[in-house]
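For this depiction, one protein chain was excluded, whereas all remaining protein chains were kept in their positions.
Presenting subunit A:
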Amino acid sequence: MRLINRRPARPTAVLLAALPFVAVMVAYWVGSEIRLAANPADKLLPAPETVATTARRLFTEGDRRSGEILLWSDTWASLRRLGIGVGIAAALSTIIGVAIGMLPYARRTLSDFVAVLSMVPPLALLPILFIVFGLGEASKVVLIVVGITPFIIRDLSQRVLDIPHEEIVKAQTLGASTAVIALRVVLPKILPRLIASVRLSLGAAWLFLIAAEAVAAESGLGYRIFLVRRYLAMDIILTYVIWITLLAFLIDWALKTLSRRAFPWLEAGL
């Protein structure tokens, strides 16, 4: 039988899915074991137990000076920036994307501009953003917006162009104006794509967020990681990294579920 036709059965499939995770954990554990055997005070690869203890402390114990639990306040600060940034980017790109996709005049004016804009490396703009918007929240939110909006705009405008011409003509023969076609035909059809597009750009959004926080911030997940890096506190860094991964995964899952719930017609024909 050809390799392309061999499919794993259910128990094997679960096992195979778990394999890479287990492999990474075992590799880490072995590495940490070897280093700690050579030098018990080694900080580079703390034992999994140490990381677990640290994680428990970080999640439950307050800061000695202020009493607030730093991990939660960091999480809140980061999620707020991420939410505002991604929200603004989504709203902006929906409006511009629909305009580019529907209106020939907007397309001529904006589509090349957006294409060029999306080539600008956002992180290279970070110094400019810090100079213009200061070191506060605004510069971080703007970095996320600048970083992901061009990508979503290009994706959405292409999706609008992909809507069969027949449907647009049909709407016109039913007497719909441009605004009604946008509201009743185009928007409902691209909202699922908007969610998919946001899901794809969340990775980039996290990257920009952490980068901005690393450079200048007073709280936030990225800020904390780069702060404790000075003390080589690998246990704290690892806890934060795992926590960020988990958050990203949960947001992605939530968006996927939302998309499935909100747009039942997408799967109606399957």
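The definition used in the following text is that contacts are C-beta pairs under 8 Å (C-beta built on N, C-alpha and C of every residue); 3 or more make two chains touch, one makes a residue touch a chain; residues count from 1.
By our rule, contacts and distances are computed from a predicted model.
Only one chain is not pictured, and the protein name UniProt records for it, out of "Nitrogen fixation protein NifU", "Tryptophan synthase alpha chain", "Diguanylate cyclase" or "Bicarbonate transport ATP-binding protein CmpD", is "Bicarbonate transport ATP-binding protein CmpD". Check A:Leu126, A:Val145, A:Val160 or A:Val185 against the missing chain and you find that the one touching it is A:Val185. Screening A:Glu49, A:Asp63, A:Asp112 or A:Glu167 against the full complex identifies A:Glu167 as the residue touching the chain left out. Residues touching the missing chain, restricted to subunit A, are 164, 166-167, 169-177, 179-181, 183-185, 188-189, 263-265, 268-269 (touch as defined at the top).
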